[in-house]
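All protein chains of the complex are present and in place, except for one that has been dropped.
Per-chain residue numbering starts at 1, and chain names A and B are given in the order in which the chains are listed.
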Amino acid sequence: MRHFIIVGILVIVISILTYIGLAAIGLMPLAASAQAGPIDWLWNLEVMTISFLFALIVVPMAYSLVVFRRKQGDTTDAEHIEGNTNLEITWTIVPLFIVMVFAYLGAGNLAEIRRVDPQAMVVNVTGLQWAWTFEYPAYGVVANELHVPEGQQVLLQMTSNDVLHSFWVPEFRVKQDLVPGRLTELRFTPTVPGSYKVRCAEICGTSHAYMEAPVIVSAQADFDAWMIDQVALAEEAAATPEGRGRALVAANGCVACHSVNGAAGIGPTWFGLFGRQERLTDGSVITADDAYIHESIKAPQAKIVAGFENQLMPAYKFTDEQITDIVSYIKTLK
Amino acid sequence: MRNKYPVGSGLLLLLLGGAIGYGIGLGIDMLISGTLNYSGSVASAFALLLAVSSFFFGVFGYRGITRGLVWQVLGTLIGGFFVTGIRALMGLDLFGSFFFTEPAWVFGAFSGVISFLFGVGVVSDWMKWARGIDTPEHHEDVPTWEKYLGVSLDHKVIGIQYTVTALVLISVGGLFALIFRTELAASQLQFLTTTFKLFNQNGPQIYNSLMSLHGMIMIVSILLGISGIMNYVIPLLLGAHDMAFPRMNAFAFWIAVPATVLLLMSLVLGGFDTGWTGYPPLSARAPVGVQMFFLGVISAGWSSILGSLNIIATIVRMRAKGMNAMRMPIFMWASIATSIIALTATQLIGLSFQLVMFQRLFGMGFFDPAKGGNPVLFQHLFWFYSHPAVYVFVLPGLGIISELLPVFVRKPLFGYRWVAMSSLGIALVGFLVWAHHMFTSGMNEYLRVPFMYSTLLVAVPTGVKFFSWVATLWGGKITTPTPMLFVLGAIVVFLLGGLTGPPNATVSTDLHLHDTYFIVGHFHDTIFGGFVFPFFAALYYWFPKATGRRMNEFWGKVHFWLMTPSFFVLTFGMMRVGLLGMRRRIVDYDPALGFDLSHLVMTIAGYLIGISVLIFIINLVHSMKNGEKAEGNVWNSRSPEWQVPSPMPAHNYAVPFEVVGEPYDYGLPGSKYVQFIDAPEHVAHPEIAGHSEMKTHQSWGQEQNDTHTR
Partner (left out) sequence: MIHIQDKKSMLGQGILIFIYLAVLTGLEFFVAISFNSVPLLVVVALVKAALVLYYYMHVHKLNAESPDEDEDSYDYKTGTNRLGLWLFLISDSFVFAGLMVVRINLLGLTRPHLDQTLGLLVTAVLLVSSFFMNRGETLMHGGDRKGFLTNTMITFGLGLAFLIGVVFVEWPNAISEGVTPSSGAQGAAFFMMTGMHAFHVLTGLIFLLVVLVNGRRGVYDQQNYPVEAVAVYWHFIDVVWIFFYPALYLIGALT
């Protein structure tokens, strides 16, 4: 009996210490969405349970190892105890009860974080290897950054152009895959203004690690100001070929592979590309002119620049006018 | 052919064959592409194939595994050229960037696997049967180490073949892990940069290939590892002279060898960047390496399916007299539970990969949204195996824990029936939980809650095991030689793995945790606790049975005390950064996240684990010849295999035994688990063992007690 009392006290002490320790480290990142609240609450409850169960198993184990060690010179076996049905039933029923409680809480929790606000701001998200584009249908704006106003629910309607991706902002907690050929939805309500990053959480190929985009949460007024700028920029851009080209490049995530500032990337940089002499894989040299860039966008594998043999550029379905716009944009990159 | 320095000549030929293969490959590549590509795939593929074949040629001569490998190489080439020929007739492209075109590679690899099986000779008996020729029940093996490099029908030989292959694969997979762990030690790209070139892949691509292969190679090594232990131990514990189907047993092992070659081929043939899960549409776009990966997994899957079929049949049909269901050693229950899953569910991973394979080859649009396919369907098929697979990996390990605990606690297993039933419970519930891997996948929303309930249910039978283990320890007389240390380590590590599971099961928290390093930490805990630690425990425990010698205790303890703390550091670190925003399967992380120090610590811990495993392997090899002699009942166990001298004779028990008591009645005076039929009083009977200096059961026990208290 003495053993049980000691172990009982130790279990309680160790579980409290474990929990305090874990809580003190601060396990979760900043909670910056309304959904993070319920999730962190459930998580905290789970950490408590984990601390207790951990102590419940490990303390008696460690205690047995110390107290019930075989004594020097003892060759006999221990007391013959085969089991105890009541105990077995107890430790089947009690955990069953606990997990059912957690399942019940989990279901409620899920319902809470999926609560629909009919006023939610809709953003259409497209994932592609390896970039994000965000389209605000209410404003006709396409951007590579996600700007959202504080305190308003955002409904992301997401799809993918190529492979699976996954939308995850750790500070918002929630995550949803982007599936080609269908729309998936994700709702969150940002609560803390600041600058975050969406990171692709589902492996999507070579540059999966770099498939990130800024997420800016700001006050409604700042958001409105940004949006007015974007609308103006979009209108301005639509008026010139370079502007249209730049918009197309933004909407299709070209810069994920082709840098516009000369930095090395998955594909050849566009900085100073027009008119440049490029060495191809077959050893010949070609000048990057209108015809070559047109061809390379339509049939990326036709003439590959040396050093980029195994990069599978997807075939984009641009019209000839659109490609001309893109080339105009490339011409400005010097 | 007697060879005085088998390993030396093997290594020499390895280098030679590798160099020649590399040269040939360079030449071919040069002819096709017109440039010399020193880090290219074709040269590497030829170098790999020829190096492996010539290594075994040097070790062993042209028979057994060497013949199999040579035939595999020839089969691959013939199959490849066959398809290339057909393509020539159809006027299609003859060669791709990896020498053969993709269909040619797939067919070639497939015919290579079949050729291997014929070459190694594992199907020759069946071919004789098909021609109506009878074959002897058993083939006598040569008594030297050479029997391990050719086809043997003896379950003990096959068990060791499995185990050694598993250890080799663990080393390869671990090496891969160390390579990419090193890259992760700091943010930004250090050596796997975009300008790095190997096997036609740049740094991030190599990272993805290694990371994906680390997953699958470890999974295959686990499947082989549990098969190794089960094969070696099950007939011994049942009192059978062999498995129910010895030829199928050999087949199941040998098909895993070409599977391994294919997995390695996938790395050199352009690799694949999908992770071990191979989700389409990404896997439908990956380089041809992914096809080798698929074929390798399908072959290894057949190994698992046929192996588990054999185990079920053996346990159902070959038990000793008197061994009813509740008197079976507890490991049998674990093995049955594992085998039920492996037998059935494995087909689904094979099917899911085959469908992607055919989507690539024939344009069949199963998972292609443009053709009315459904990418999420793949995940359902895939996880229907791949979640229960986790229980395939851990249930034998949990069985080993339950099997070994009573021996070192000197007390019966607490609640035998409950522990036995909990294995079946885990296996059966395990079939109903797969979609918890898909909470964020975009599957039907209403499926999430039922799968949360079923997933949390798994905690109940798992909990029964933990409580029973603790109750077994309570009030025992515990000794802690190396196997027991690993058993205890397994319990704690698996506990951590188990406890970090429920947050992934409750949907809302999983929305944060899914696809992060938290998951990586969680499943490494479950796999180390459920497989790696028990596997080492089993190796330390049954090593004397197989060799008649003990492994070195001191180095065994060094292995344990080096590996366990490092492992805790590693997985705690993983979970920590995962919660804070570290995603899975990334070659690089944002320096702004501030994970550099954590990752550096994790990398160091990873290296320490590598060193500890190296110590283990050296200990293992060294002890085979030089270990302390241990021919008796080293652990003072009640189990039948320890009642006869070690190493085990070729056809197991010369005299059959009868089960006369409960398996774990330690501390019950006068009780016995098995009674050898016709043998008076003790097993110690010169005719039985063919060993005149046998000690009695009692004196072995004495000796064992001495070593414990020493």
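Definition applied: contacts are C-beta pairs under 8 Å (C-beta built on N, C-alpha and C of every residue); 3 or more make two chains touch, one makes a residue touch a chain.
Keep in mind the model is a prediction, meaning the values are calculated, not measured.
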In the full complex, displayed partners of the excluded chain: B
Option from B:381, B:613 or B:634 whose C-beta touches the chain left out: B:381
Sole residue of B:118, B:196, B:245 or B:572 that reaches the chain not shown, by the stated touch rule: B:245
Residue among B:362, B:446 or B:554 touching the omitted chain: B:362
Where the unshown chain meets chain B, residue by residue: 130-132, 244-245, 248, 305, 309-310, 312-313, 316-318, 343-348, 350-352, 355, 358-359, 362-366, 371-374, 377, 380-381, 384
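Criterion: only the chains that are shown with their structure count from here on.
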Chain centre separation (chain A, chain B; CA means) in Å: 32
Complex contact set, residues of chain B against chain A: 33-35, 97, 194-195, 200-202, 204-205, 208, 270, 273-275, 279, 281-282, 285, 287, 369-370, 375-376, 409-412, 414-418, 440-442, 448-449, 452-453, 456-457, 459-460, 463-464, 466-471, 473-480, 488, 491-492, 495-496, 499-500, 502-503, 505-509, 511-512, 514-516, 576, 579-581, 583-590, 662, 665-668, 701-702, 705, 708-709
For the chain A and chain B complex, residues of the former touching the latter: 3, 25, 27-29, 38-39, 42-43, 46, 49-50, 53-54, 57-58, 60-61, 64-65, 68-85, 87-88, 91-92, 95-96, 99-100, 102-103, 105-107, 109-110, 112-113, 162-164, 166, 168, 170, 173-182, 184, 197, 199-210, 212, 264-266, 281-283, 309-310, 312
